[in-house]
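Let me begin by presenting the structure, written as structure tokens, before commenting on it.
Here the complex is missing a single protein chain, while all its other protein chains stay put.
Chains here go by letter, A, B and C, matching the order in which they are written, and residues are numbered from 1 within each.
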Amino acid sequence: MFYRENGQFKTTYQSDQQIFAIPQDRWAILAIVAVAFIGVPLLVDEYLLRAILIPFLILSLAALGVNILVGYCGQITLGAGASMAVGAYAAYNFLIRVDGMPALAAILLGGLAAALAGIVFGAPSLRVRGLYLAVATLAAQFFWDWAFLRIKWFTNNASSGSVSVADINLLGWTISTPTDKYLFCLGILVVFSLMAKNLVRGSIGRQWMAIRDMDVAATVIGIRPMYAKLSAFAVSSFYVGVAGALWGFVHLGSWEPAAFSIDRSFQLLFMVIIGGMGAISGSFFGAAFIVVLPTFLNQVLGLLGGLFGLEVSVALVSHIEVTVFGALIVFFLIVEPHGIARLWSTGREKLRLWPFPH
Amino acid sequence: MTTANILLNVNSIEVIYNHVILVLKGVSLSVPDGSIVALLGGNGAGKTTTLRAVSNLLQGERGEVTKGSIECRGERIEALTPADLVKRGVVQVMEGRHCFGHLTIEENLMTGSYTRRDGRAAVAQTLEKVYNYFPRLKERRTSQAAYTSGGEQQMCAIGRALMANPTMVLLDEPSMGLAPQIVDEVFGIVKDLNQREKVTFLLAEQNTNMALRYADFGYILENGRVVMEGAAAELANNEDVKEFYLGISSGERKSFRESKHYRRRKRWLA
Amino acid sequence: MKLHKLAGIAAAIGLLATPAAFAQAPKAAAKAPAKAEAKEQFFPALPYRTGPYAPNGVPWANGFVDYLKLTNARGGINGVKVVWEECETAYATDRGVECYERLKGKHGGATVFQPLSTGITFALTEKAPVDKIPLITAGYGRSESANGAVFEWNFPMVGTYWSGADVLIQHIAKKEGGFDKLKGKKITLVYHDSPYGKEPIALLQERAKMHGFELSLLPVASPGVEQKATWLQIRQHKPDYVLLWGWGVMNSTALKEAQATGYPREKMYGVWWSGAEPDVKDVGEGAKGYNALAMQHGAEPNAKVVKEILEKLHAKGQGTGPKEEVGQVLYMRGLISSMLAVEGVRAAQGRYGKGKWVSAEQARWGFENLNLDQKALDALGFAGVMRPVHTTCLDHMGSGFARIHTWDGKKWNFSSDWYEADQKVLRPLIMLASAKYAEEKKIKPRTPEDCKK
Partner (left out) sequence: MSFFLETLLGGLMSGMLYSLVALGFVLIYKASGVFNFAQGAMVLFAALSMARFSEWIPLWLGMEDNLFLANLLAIAVSVVVMFAVAWLIERLVLRHLVNQEGATLLMATLGIGYFLDGIGQTVFGSDIYKIDVGMPKEPVTVLESVFEGGILINKEDFVAAFIAAMLVLALTIFFQKTATGRALRAVADDHQAAQSIGIPLGRIWVIVWCVAGITALVAGIIWGSKLGAQFSLSTVALRALPVVILGGLTSVPGAIIGGLIIGVGEKLSEVFLGPYVGGGIEIWFAYMLALVFLLFRPQGLFGEKIIDRV
């Protein structure tokens, strides 16, 4: 009832083509951002910030990157973890090898390095498609895993191959408390999300979608597949690389290649598919689902056990957690194969018509 | 039309996709045994949805029949699986052909006999019959279906359906993307099958002209409703049909400049 | 379909409600200590009972918990009862970090964390100083963290990878009849391709330079089920000794491949994480003659503390895990880790008040000034199991002793005397690596004066 566009008339193209064309959406987004910036730091405690919200923000950013490639350009990738690793290690090297390099610049440069690597390892996409491509991107995953373990230069000759960085200093603001870290990640995420939203509705975004829907047909109408595909790989890897650098610099502080293993790649792909391919909001839904659910299950199952007076062993809880997690993935796919974002938009569609069914 | 020889009876069905999009708003039709019935209408009128509702292929598209009933020889069939329906002799030939691209033509045809339990010899006989109707298929029997022409694929799809030994074929847009000559050939074979093999056809078609020439009876769908029905010859002579579906207006040809600034109102849109 | 939809919405609502649940859990925990204060000392546990390393993680975790149970059965730490809570990490770093955050504030605040994973140790090393919670990494983690001046909160007690590797080379030298006999010998390190496996390389290279043996390195990708190429290379090079630095399934696979390529098991030496029952159990006779480092203790079915646990816990059905496991190698490792944590708290009570609850920061002082002499160990039931441990501000390791044990097809038997890691070799390496870390993290190392505070 409140979500109705009746009576809202667009009189200029400009207003018709705004990012959020419906005022209700605009206000809702603004409200969410405001709550995230002001409300959340005031309300939640440290555990929630450090263990849930910061990982959620960073992985949302990574999922956003993967979504650009998988959801908008239709190129399935299983090498996202590697892009994160490239971003993190490149940022680390920029930071320690260039004197006076600001941390934020190092993070962005890390993203650029990841973009370059993405272009190189995205090149097979010009010839290889679908699942074959997905597996081909695994080559990048395993190669970078190996490179960061074996090539000592990347880790500044650390004896164990793991590296660490000090707290980030941004124009005199030392980012050390969980709230600082949260706000820093949130700021980056908001900026990058708006960029992505604009990117995908512009010319390049339409090219990506054309390639996704049918690349031969897109080529016929004059879209250069090389440019479209490689730009998608570059942009996507940039996002994922920045997320990787944040993961290392802000979340972990010290890391080894295993932090960006193949499991991470799978996890990111999960987020995109569960959340909704080709929907910016899907990246957030997906990240929330994947980050929160296992922890949630783990705690709830433990509590449930306690409720019935059973001493449930940790092992059993986590076995059940994995089982339920798998079952829920399947369940969500059955309810809505196009992801949570679609569930959301179907709901919105109903809201617009409410109280009428059709 | 007596009810005794009605093969298929669709009774005011409603179909909703994805829980929100209402596509069919009460469609009723009946198909007598041994006839060719045409479903006509423009894009998005609900022709394909009607056929899918009958053949129970809606599920894969996240659609469902929410109201009304569908009966085949008096038996309710909405709850059956497509496979059960094929066993009862109702086969759909899908729009856009849908041949199995990686199988050869002959393998494609053979898959059509999957539900049959009457022995190899009978199947071989049917295969021979199909090859008789579609001699082109025999020529291309060993090539992969994806590499054959559109017409051949359409023939392959129809032939594949015939391999199930059906009593009724639901034929969706057989003319789509084919040259007029091939369309003629395909329709000719449909008519042949109808007369010689006594196969009943329910035909969804945009090419109204062609469809009315071969069909016995026609329904016109618009916006998910049946707006007109009648014997094929009757429909072909109807003024409205002529104007809106056949592109023939009364009187002599006018130049574009003299044409009316507004078209005739579709009378049924109240 | 209707039902699906409803359930879907219910699930979605559940998800939305999650933050609320999360927000409540720690808060509820935060309330608890008000009444429990100065009563119960909380020891969080980060075990892994699932995933690829579960077979090795489970006995460790059981030993860890059993000792805490025993401590309570003995009347607590000077009367202060202990509590514990497990959080499954599955050996994954991010899960470990989440568990750390989840547990650190519970039950009045965690006393000390023991992550049992090199990766998680690395991540927690960054967080512990901020939260002022010490980490005990007995026998694993960062070798350079033995330098307490830089790593104020890390305690790699009883052994680091460098001390372990050093002892192995000493043992080989003794077998050959002296360090000078090592010249020209070929030693191959087969290691888990991760920071854990790479830790000993620096020390081995140092030793190789000193004694002139030829060191070759063969990494095995995690989890280590594919080692054919590795063992083909060993068959080609015919090294005099193979050092095995594996974990979990990698160990048993290495032994099976050694068997399949005919490399003598007698010439294989594993680190203490490669020398427990799960590593050799399903190889059985095939692993006969295989040696491994014992991190002081080996399998100790006859130790006094083991008998006490069997009698006070398992006999009453209160034990953790199966009875047969009590006294096995990894079980003992968990037991000792737990004991070190408890004794650190006891030491801290010596300064901050006997019979009083100590904070994590106070406990840190205890770990830094731990003095477990033979008498104390005997009293705790660890006679013959381990040697005295004495930590200081600059040395957080406390003891560099180790010995070798050998698998006879059925059980582990000690096959050497005690060795002590050579501080002359270790110390420069530790100083070098920790100085680099201090520089990266912009930490100012503590001076001896700071230590006295």
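The working rule: a residue touches a chain if its C-beta (ideal position, glycine included) is under 8 Å from a C-beta of that chain, and two chains touch if they have at least 3 such contacts.
Here the structure is a predicted model, which means the values were calculated and not measured.
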Omitted-chain contact residue, chosen from C:Lys39, C:Lys81 or C:Lys256: C:Lys256
Selected residue (touches chain absent from view) among B:Leu8, B:Leu24, B:Val86 or B:Ala204: B:Val86
Option from A:Ala36, A:Leu304 or A:Ile320 whose C-beta touches the chain left out: A:Ile320
Chain B residues that touch the omitted chain in the full complex: 55, 57, 59-61, 81-83, 85-87, 91-94, 98-103, 107-108, 110-115, 144, 146-147, 157, 160-161, 163-164
Touch list for chain C against the chain that is not drawn: 49-52, 54-55, 58, 193, 216-221, 223-226, 228-230, 232-233, 235-236, 248-249, 252-253, 256, 259-262, 278, 281-282, 286
In chain A, positions touching the absent partner: 70, 76, 124, 127-132, 135-136, 138-139, 142-143, 145-146, 149-151, 214, 216-217, 220, 262, 266, 270, 273-274, 277, 315-316, 319-330, 333-334, 337-338
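One rule holds for everything that comes next: only the chains that are shown with their structure count from here on.
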Between chain A and chain B, centroid-to-centroid distance (C-alpha), Å: 46
Separation of chain A from chain C, taking each centre as the mean of its C-alpha atoms, in whole Å: 34
Residues within chain B bordering two or more other chains: 19
Chain C, residues touching no fewer than two other chains: 5
Contacting residues of chain C [partner chain A, same complex]: 4-5, 7-8, 11-12, 15, 18-19, 21-23, 25-27, 47, 49-50, 54, 58, 61, 86-88, 90, 92-94, 97-98, 101-102, 105, 118-119, 122-123, 125-127, 130, 142-144, 193-196, 198-199, 201-202, 219, 222, 433, 436-437, 440-442
Chain B - residues contacting chain A, complex: 16, 18-22
Touch list for chain A against partner chain C, complex: 43-48, 50-52, 55, 96, 149-150, 158-166, 176, 251-259, 263, 288-289, 292-293, 295-296, 298-300, 313-315, 317-319, 322, 328, 331-332, 334-336, 340, 343
